[in-house]
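After the structure tokens below, expect a handful of questions from me.
All protein chains but one are shown at their positions in the complex.
By letter and in written order, the chains are A and B; residue numbering begins at 1 in each of them.
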Amino acid sequence: MSYDPSLFPKTMPENPERATLEGKNKFLGLWFFLGGETVLFASLFGTYLALRNSTAGGPTSEELFGLELVFLMTIILLTSSLTSVYAMYHMRNNDFKKTQLWLGITGLFGISFLGLEIYEFTHYITEYGFTFRSSAFGSAFYALVGFHGGHVTFGVVWLITLMIRNAKRGLNLYNAPKFNTFSLYWHYIDVIWVFVFTVVYLIGKVG
Amino acid sequence: MTDNINTENLKAFRKQKNKEAMKRNLISFALMILVTLIAFIVVATGAVESMFAIPIIVFLAIIQVGFQFYYFMHMKDKGHAMPTVLIYGGVWAALLTLAGLVLISWW
Partner (left out) sequence: MSQAATQKRSFGAFLWDYLTTVDHKKIAHLYLFGGGFFFLLGGIEAVIIRIQLIKPENDFISAGLYNEMITMHGTTMIFLAAMPLLLGLMNAVMPLQIGARDVSFPFLNALGFWLFMFGGILLNLSWFFGGAPDAGWTSYAALAMDSPGHGVDYYVMGLQIAGAGTLMGGINFLATIVNMRAPGMTYMRMPMFSWATFITSVLILFAFPALTINLFLLMFDRMFGTAFFDVTLGGNTIIWQHLFWIFGHPEVYILILPLFGVFSEIFPTFSRKRLFGYTAMVFATMLIAFLGFMVWAHHMFTVGLGPVANSIFAVGTMAIAVPTGIKIFNWLATMWGGSVKINSAMLWSLGFIPSFTIGGMTGVMLGSAVADYQYHDTYFVIAHFHYVIVGGTVFGIFAALHYWWPLMFGRILNEKMGKWSFWTFFIGFHLTFFIQHFLGLMGMPRRYWVFLEDQGLDLGNFISTIGSFFMSFSVILFLINIIYTAVKGEKALADPWDGRTLEWATGSCPPPYYNFKQLPLVRGLDPLWIEKMEGNGKMTPAEPLGDVHMPNSSILPFLMSLGFFIAGFGFIYQTENPLWYIALYGGIGFALLCMIIRSVKDDHGYYIKKEELEREAS
């Protein structure tokens, strides 16, 4: 890494992720991106709500969904959000080792969430024949929940890349914004999940 | 010499502030778990009619998302004016999209 001394101050500033121009730009860039993602997911939610009763004779949401699994997935993702907050807390206290630790835990929770979701989808496909193509409801369900899962997957890959790349570097003003940008993204996919479990699974069971 | 003391004081002050922020985050987390539990219980027990259950759980979701944005994502902190504007703008466009697809799509 080319040595730019301004990136390694003796005293790390209070908000290292926003201390440089690049940091401020990344911060805004991600928040604006999240604004756009809000409309993206709203389009998917709208499509789902319009098509959730179009089951084409196949299984309905009441028959398919199991609230216990969804509750477990929710707690896992919510906890991973908390662990990423811990990671950022340690980053602001300039404790690299603890930042890495909590980011790692976040990643593990993320992978567990994905594992459970894969199990869930496999269960629907094999037990019920409920696929992406079997009905409009199926298409809409897998599109919405699948896009969310895709975002989680992208997040996990991003996290692993960040952690490996920065493992030997410690915290500085170059990578602090990168960690923070990831953390904001990770919180946002929990935001979307809150609406997913409410609109898809809870309303699916209520009818 | 005073420089060192000043830096140490500064670090201690920041550590204290961060600790308080973390405590608030932890409380937020606990409340979020609670809100999630309530939502699941409302639906799982079937205690409330669906006509009321749906607005209740949507309302609970909005509360939880509020915690996520304002506390976990620091939207209540200084320097978040633009992000707030753009997120609410996105929410507005999102609501319009939902309204269109839910209220006036019935074929």
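Operating definition for what follows: a residue touches a chain if its C-beta (ideal position, glycine included) is under 8 Å from a C-beta of that chain, and two chains touch if they have at least 3 such contacts.
Given the structure is predicted, the values throughout are model-derived calculations rather than measurements.
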Statement: Contacting the left-out chain: of A:106, A:135 or A:183, that is A:135
Absent-chain contact - pick from A:40, A:78, A:114 or A:196: A:40
Task: Touching the hidden chain in the full complex, which residues of subunit B are there? Just list them.
output: 82, 86, 89-90, 92-93, 96-97, 100-101, 103-107
Field: Contacts of subunit A with the absent chain, listed as residue ranges
entry: 1-2, 4, 21, 24-25, 28-29, 32-33, 35-37, 39-40, 43-44, 46-47, 50-51, 53-56, 132-140, 143, 158, 161-162, 165, 174
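We take it that only the chains that are shown with their structure count from here on.
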Statement: Taking each chain's centre as the mean of its CA atoms, subunit A sits from subunit B at a distance in Å of 15
Message: Under the definition above, what is the set of subunit B residues touching subunit A in their complex?
response: 7, 10-11, 14-15, 18, 21-22, 25-26, 29, 32-33, 36, 39-40, 43-44, 50, 53-54, 57-58, 60-61, 64-65, 68-69, 72-73, 79, 82-83, 86-87, 89-91, 93-95, 97-98, 100-102, 105
- prompt: Which of the residues in subunit A end up touching subunit B in this complex?
  reply: 11, 14, 18, 28, 31-32, 34-39, 41-43, 45-47, 49-50, 67, 71, 74-75, 78, 81-82, 85-86, 89, 92-93, 184, 187-188, 190-191, 194-195, 198-199, 202-203, 205-207
